[in-house]
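Would you mind keeping the following structure in view while I ask a few things?
Of the protein chains in this complex, all but one are displayed in their positions.
Chain IDs A, B and C follow the sequence of writing; residue 1 opens each chain.
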Amino acid sequence: MDFAPDERTREVTARARAFLDDHVLPAEPVLAAQVAATPDEWGARPVVHELRALARERGLWNLFLTGPHGGGLTTLQYAPVAELSGRSPRLAPVAMNCAAPDTGNMELLAHVGTPEQQRRWLAPLLRADIRSAFCMTEPDVASSDATTIRTRIRRDGADWVVSGRKWWSTGAMDPAAELLVVLGMTDPDAPRHRRHGMVLVPRDAPGVRVVRPLTVLGYDDRDHGGHAEVELDDVRVPADALLGGPGDGFAIAQARLGPGRVHHCMRALGMAERALDLVRDRANARVTSAGPLAERGVVREWVARARVDVEALRLLVLKTAWLMDTVGNRAAMTEIQAIKVAVPSAVQRILDRAIQVFGAAGLSADQPLAEMFAAARALRLADGPDEVHLAALGRAELRPRSTTDPHHPTAPREPR
Amino acid sequence: MDFAPDERTREVTARARAFLDDHVLPAEPVLAAQVAATPDEWGARPVVHELRALARERGLWNLFLTGPHGGGLTTLQYAPVAELSGRSPRLAPVAMNCAAPDTGNMELLAHVGTPEQQRRWLAPLLRADIRSAFCMTEPDVASSDATTIRTRIRRDGADWVVSGRKWWSTGAMDPAAELLVVLGMTDPDAPRHRRHGMVLVPRDAPGVRVVRPLTVLGYDDRDHGGHAEVELDDVRVPADALLGGPGDGFAIAQARLGPGRVHHCMRALGMAERALDLVRDRANARVTSAGPLAERGVVREWVARARVDVEALRLLVLKTAWLMDTVGNRAAMTEIQAIKVAVPSAVQRILDRAIQVFGAAGLSADQPLAEMFAAARALRLADGPDEVHLAALGRAELRPRSTTDPHHPTAPREPR
Amino acid sequence: MDFAPDERTREVTARARAFLDDHVLPAEPVLAAQVAATPDEWGARPVVHELRALARERGLWNLFLTGPHGGGLTTLQYAPVAELSGRSPRLAPVAMNCAAPDTGNMELLAHVGTPEQQRRWLAPLLRADIRSAFCMTEPDVASSDATTIRTRIRRDGADWVVSGRKWWSTGAMDPAAELLVVLGMTDPDAPRHRRHGMVLVPRDAPGVRVVRPLTVLGYDDRDHGGHAEVELDDVRVPADALLGGPGDGFAIAQARLGPGRVHHCMRALGMAERALDLVRDRANARVTSAGPLAERGVVREWVARARVDVEALRLLVLKTAWLMDTVGNRAAMTEIQAIKVAVPSAVQRILDRAIQVFGAAGLSADQPLAEMFAAARALRLADGPDEVHLAALGRAELRPRSTTDPHHPTAPREPR
Partner (left out) sequence: MDFAPDERTREVTARARAFLDDHVLPAEPVLAAQVAATPDEWGARPVVHELRALARERGLWNLFLTGPHGGGLTTLQYAPVAELSGRSPRLAPVAMNCAAPDTGNMELLAHVGTPEQQRRWLAPLLRADIRSAFCMTEPDVASSDATTIRTRIRRDGADWVVSGRKWWSTGAMDPAAELLVVLGMTDPDAPRHRRHGMVLVPRDAPGVRVVRPLTVLGYDDRDHGGHAEVELDDVRVPADALLGGPGDGFAIAQARLGPGRVHHCMRALGMAERALDLVRDRANARVTSAGPLAERGVVREWVARARVDVEALRLLVLKTAWLMDTVGNRAAMTEIQAIKVAVPSAVQRILDRAIQVFGAAGLSADQPLAEMFAAARALRLADGPDEVHLAALGRAELRPRSTTDPHHPTAPREPR
């Protein structure tokens, strides 16, 4: 359990911090202006392309991706970079090509894809020439249980034919999102966790229809490609469009979600730090008849509790990253679930109070707090609602004690 | 302390409920479609005008306004009607001409306006021929303390000349908002609570500039006229445009806020009831592998706590209304502050959990939960942040005990 | 829904308040000294007997008991008196012969007892010549469900023979508790809610053994008769010792619990008011280098939230009392459950913060806060844990909507 930053981490973190301070934060109002000037477009605006060029120059590119295709960082090394990127969640991740859902899709392609699949889809994604969407959630089934997915992927001769309806396909409103990664049922008669497959669907395949955008609170996230409802009506793709084998879909989806959840948590901590920076400046600058807000006991207590929460949860995130690197994503599942339920709700609370410190301005677009609040709120549902993870954690913890089970919670929990 | 509904209340409530069920709720998707079809417009859409006609026919018009100009209801009688209207907060209040900020402006004009001011502005507002905005909050001062307002209202010959910058002027993006009610400083040298005046400014007066819309958690509320930043650059109005006397502004603003806060709380309870209705239907309809959501212990506990909170807070709101009717708004200030801090935060929590029951759909526009959540969140800042009211309540409660002070909290608090 | 205090209420409340201020509060240190001087005794100390005489003189006697035997108050009229008594929970209720569990036992005897049972047991209880215990809860079954009670009450010739083990029999350590009211199974084969009977067992009957006292946090409540574990080993009582009929036990127990829960809530509000009084004095008197505690923002906010909670919950308690008087205890069950879960937890939180204001002294016997805290904590379990009531409330609220069910939550909840 050593998660001190090594030399590589310190060095890349320093570079990321400089990039953030010098280029990303100043670009925030530029992005806002560009979006306001092109209200009907979906996808990255010019400033994003400029930042990408700068990030690539600085070696701040694809850092999320462990292994040969990626930035060469471990999950633990990536953690502080991801956290920093969360301070400017609309710009920093996408500027460094580290934004969901592309990150998860690139991981899948890197780890499971065939050389041809990697050539066709991974290569342009790694260059940010295209973007991609992940089409899992469906309107009519509980998104918390991937085994209930109803979209069909039928074999028809040499092809797969995909039919179904997806929503919350983040990024899919962006025409640059040329790839849809679709989870569907390949064999309804197989055992429960072997019924599904994952298929790579070109966005321009006949039968694909992007029906409408969805909003999160009042945000459509159009600079990021939005969140789409997508109809797949007998969409025909060749046999080699399947990622992994016909029954591998559920396992692949699970594998994909683990790192994604951790990245979300890392960035969420960055949002909390950004909020604390903003609160600090505001609380010192805003002077009422009772003195500066920074001297109010209630504000001090909020800030203190926020600091404590952030410090404790960051350590838990780091431990999770370290476990993922050392024992694997699967063995780290309990910790992944733990941070998944603890971090977003804590960050939402921190942002809620930061907004309160700013007054109505905090709810507006003049500050990044409101949209970070919406993002944190959404994380309590994304990749499964908190309650599903809490129930799973609780069930595991309540398993009757047994001395023969090395993975049981009652096995020594003192540091390994 | 009798707040049982009398015959009049029962009758008007039944009518309001029928109107809500038969006309308002079915109109919600119509409004959404009309807004989507005219994305660049600010203000009421056709369906609102149709509902207004229906409401007027049914005698559900201006019910908020006590006294001769209004609907003839007391605050207590109005309470259940306002609560019902909160179940469809975008449509019901505006359909019944009971929507803020017009309600507060009409109250001011009815209680303080001269006959000429009433003829020119109150009459068309009561008919909903025009709308209005209330320009109090300023970007650079703590909005929680009206005595810090910097906008100047200078006397210049027979005119008043108004200069300053306002924001969060709700409704002012709507061209139909022909009247701006502006709070500004008339005499910087007067005692602190006598420095301000309130002036009636026609929206089309030279020097008035509606600068930009603001958003609340991503919502621009354009069907309601949005929330505007407004610049007043040497705007010249005649002497009789002043509402009340030159130093009356602060007192008038305070008087205006009381009923507004209570109306907000009543409607917020209606939002909570709407959320509970939606949760009930969803929790019974949504069946996972573990059975319907309605049988989950966590959902049951949320719903139970929501019911208890709503029941207790409704009684406190009714008591507040009853006090306003019997001892006046000023004497009811403690109770008004109490519900102002207790209701919106409770309703926000209820909505937060309702969203969780719905999953990501709860955050989208497919359900009214997300926008009600944003509205409840905003109420914790509107008309003064919770913390200001809490500090005032706490200060009053902590005044040293004295047997000679009949208003002290230690005076018998058992029911009067 | 009129719960304004009538003339009778005002008058008796004023008398109770004077009695509290003039006699009860000054007697608190006296009781403490008497208990310290007689550490091995269980039961009322001399000061209690003196206060009883004073209360009786002042007509503050048996006020809890509606109907001919009692004080002649309705539940609503009794509410403020009960609340006042909660300000000194060790002394005031017992001084006015309004202390649990005798109150519930007296109610049972008054409403269900035969004239002979009333002569033998009710009369001395009404005079406080004896005390009594209620033996329901058993160590081995979930106390939240009275149908699981295992104690047997067998018929044997002309007698009933009682065998079983009870605990949390409050008051039973006091030798003056001459009566044990025991719930047990009379017919295991009857329908679930008709299996039990309730029997009046003299404490000195052969086979009754008071095994040991239990503690609540660190309190043994010895001045109040403690909380006992009681063994009943073939205890023989005559046929007419049965209260009601052989299968009436469950219904009688339920009827008993309703008013008891309300009385607990009323007194708990009094504890909160006492805490607020103490906090007020302390926060003004305690001056640190940063000024008096009363000027700390955090303390102000605590106190403000406490005041709001108390005001809202008191109204809900009053409404519950009013419903009990007007539609009966059974029809008021939902409201009784609501206050049962809402009041004790709120009061515990208020007391927790009051202790924090006092520092370590707040945890000691130098202030009444710690023992009131323990009492509030215990109330979250007494008469069924909160979770059982929350689950029942949630289940009721989540019943599918139906227009034909007048008792459904979706039936108009606006004030009746």
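Following the convention adopted for this analysis, a residue touches a chain if its C-beta (ideal position, glycine included) is under 8 Å from a C-beta of that chain, and two chains touch if they have at least 3 such contacts.
Predicted model only: the values in this text are computed from it and were never measured.
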Omitted-chain contact residue, chosen from A:Arg8, A:His49, A:Arg280 or A:Arg330: A:Arg280
Residue of A:Ala53, A:Val308 or A:Ala331 touching the missing chain in the full complex: A:Val308
Absent-chain contact - pick from A:Leu318, A:Ala332, A:Ala354 or A:Met372: A:Leu318
Residue numbers in chain A that touch the chain omitted from display: 1-5, 9, 13, 17, 80, 83-84, 273, 276-277, 279-281, 283-284, 294, 297, 299-308, 310-316, 318-319, 335, 338, 341-342, 387, 389-395, 397-401, 409-410, 412-416
Positions on chain B contacted by the hidden chain, ascending: 296-299, 301
For chain C, residues in touch with the removed chain: 137, 139, 142-145, 148, 167-168, 214-220, 286, 288-289, 296, 298, 352, 355-356, 359-366, 370-371, 373-374, 377-378, 380-382, 385-387, 390-391
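Keep in mind that, in the parts below, only the chains that are shown with their structure count from here on.
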Chain-chain pair with the highest tally of contacting C-beta pairs: B-C
Geometric centre: closest chain by C-alpha means: B
Chain located farthest away, centre of chain B as origin (C-alpha): C
Mean-CA-position distance for chain C and chain A (Å): 52
Interchain centroid distance [CA atoms averaged], chain A/chain B, Å: 37
Chain B and chain C: spacing of chain centres that average the CA atoms, whole Å: 42
Sites on chain C at which at least two other chains make contact: 297, 299, 301
